[in-house]
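One structure below.
Missing here: one protein chain of the complex. Every other protein chain is in place.
All chains are identified by letter, namely A and B, in their written order; residue positions are counted from 1 within each chain.
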Amino acid sequence: MASFLRKRIISSAIPLVFVVLGVFCLARLTGNPVDLYLPLSATPEQRAEFSAAHGFDDSVPVQLWDYLGNAARLDFGVSLRTGEPADAMVLEAFPVTLQLAGMTMLLAVLGALLVGSLAAYRPQSAVDRLAGLLSMTAASIPDFWFAIMGVLVFGVALDWLPTSGTLGGPEVWVLPLATLLIRPFGVLVQVVRGSMVGALSAPYVKVARSKGADATRVVFGHALRNAITPVLTVAGDLAVGLVNGAVVVETVFGWPGIGKLMIDSILQRDFAVLQAAVLLTAVTIFALNILVDVCHALIDPRVRQAVPA
Amino acid sequence: MSAPDDRTSPAATSPRTRPPRWWRLLGRDRGAAAAAVVLALVFLVALFGRLFLGDRAVRQDLRASLRPPSLDHGFYGLLGTDVLGRSVLARLVDAAATTLSIAVPAVLCSLLIGSALGLWAGYHGGMRENVAMRVADVILSFPSLLIAVVVLYVFTPSAMNIVLILAVARIPVYLRTARAEAAELRSRLFVDAARTFGTPASAIIRRHLLPIALPTLLTVATLDFCFVMLTESSLSFLGIGIQPPEVSWGLMVAQGRQYLQTAWWIAVLPGLAIMLTTVSATVLAAWVRLATDPGQRWRLTLPRKRRGERAAVPPEMIA
């Protein structure tokens, strides 16, 4: 188990490094922030001073080296916009998104396991067809449009739910959560159904039935654990995609989360904040991938032995 | 065997005594048949719609501003007008062409490149496989919307750039699928046989691996078509995709958003158009997956209620 973990950590860390490097370089390509932050009338001396203060006059490799060195000391620079330390801004925005995304994945996985299993137990039944149609629709709705429709119907027409902001009771969560939930849920229902149909037609399920196991025991005792592996993998990929959703949701509902922070930082060329935000996101995704791998190993004894490269 | 966007009408099936053709099977599944018809319509409108439009999509008429959908203002007034008095119907048709002119090339590019790389990596294995998979990991572990945002900010958000970004972002999906198929097939006997004859790797991949992997890859492509369309719409919605005066469905939603309370149709209708197209593609992809999987195919032929009724087709497969 320990060597399995070590190998998985190393192979998952490679993308992490590339992501951080890639964002650094791409961010430098988005143009010199000097133009954005100093008035057009600024003298060349002022411009040079601003550049020097933020290290923009060095070559890109030197900037990268400085960045990595500072990052190692947990110094991520200050925001060009607000002057606050970048890590403070990011850490402030992070919990909002993490709560939203965590809640979303939890609900999506649990809901999909339930609905998908129900659908798979009798393929081609009415339940299966209904679940199929619903999940396909859910997976195909444009999230920004769904959000707007939610606002239109429940916020404006019915006036049941607030249309933006994070202040208030649980009701502020409903629309953002629903918007973010709908696609992962739809996709996962189909994955659960597919792998469950496969597991339920496996010989060991026949054996379980020949032992007199009832439907609950067959589905939850035998099939589910075998069926859950692909579900976990897809859930991991979907969790990465949740960042996409978070950008949209936080923009539409005006939530001060990390998605909105990243978009704003790009639009404002706020390099320090963007890099800190991306780094944190990448680390989270890295941790998530490890978590998924550990779950795989816990669920399937064969994974523990045969370690993939 | 079956192109996912084929537009043969399922009603045109003739009762010939042949093994069940894919379009016969399609005809039996009403949902999938409807999805195929919707997709065919969307493609037809996107291909030929502009020929009939003229300048309708851009012609402004401030006196006709924000007209609700009605039958009183001719064909182009059917779905109402936007704030500048432009026909929403005409703009929907125009946007269909833009949206598809991004989604289709992006899907084709990533399908071609991803499949080729994946089959190559999977067939050869070893180092080549490892590198390809790590590259796929890197691309996939980075939220695609964010790549797009960054890149589109560096370069101008032209249609060409959007296509490129979406293509690159989706290459890993095909790469992984094709690699998995090729890795499984490379140890099969017929591949070994071809190798002992001295068949070059490229020919083995083309003649032996590709035909088997193709149905799966096409299914993935159909599904991915949705994803690409949705991403393009999201980008346009966020203001970094298609730029005015061009118009795409996502952009229309964004433009209609501020008139949500006074003129719902501007934002609702393009969203519906996106949804109808993507849902159809998903339904059809699910059907193609079932129809091309010999182990699952029988499910399509089970009459839903009239179990046991003898089908009018001669034997093709015995379970």
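Of note:
Definition applied: a contact is a pair of C-beta atoms (placed from the backbone, for glycine too) under 8 Å apart; a residue touches a chain by one contact, two chains touch by 3 or more.
In the analysis below, contacts and distances are computed from a predicted model.
Of the names listed as "NADP-reducing hydrogenase subunit HndA", "Oligopeptide/dipeptide ABC transporter, ATP-binding protein", "Cytochrome c-type biogenesis protein CcsB" or "RNA polymerase sigma factor NccH", the one that matches the UniProt record for the absent chain is "Oligopeptide/dipeptide ABC transporter, ATP-binding protein". Among A:70, A:137, A:164 or A:226, only A:226 touches the chain that is left out of the view.
In the complete assembly, the contact with the undisplayed chain comes from A:301, out of A:61, A:169 or A:301. Against the chain not shown here, chain A presents residues 123, 201-204, 206-214, 217, 222, 225-226, 299-302, 305.
One rule holds in what follows: only the chains that are shown with their structure count from here on.
If you average the CA atoms of chain A and of chain B, the two centres end up 24 Å from each other.
Within the complex formed with chain B, the residues of chain A that make contact are 11-12, 14-16, 18-19, 22-23, 26-27, 29-31, 123-124, 132-133, 136-137, 139-145, 148-149, 151-152, 156, 190, 237, 240-241, 243-244, 247-248, 251, 262-263, 266-267, 278, 281-282, 285-286, 289, 309. Of all the residues in chain B, the ones that touch chain A in their complex are 31, 130, 134, 137-138, 140-146, 149-151, 153-154, 226, 230-231, 233-234, 237-238, 250, 253-254, 257, 260-261, 264, 267-268, 271, 274-275, 278-279, 281-283, 286, 299, 302, 304.
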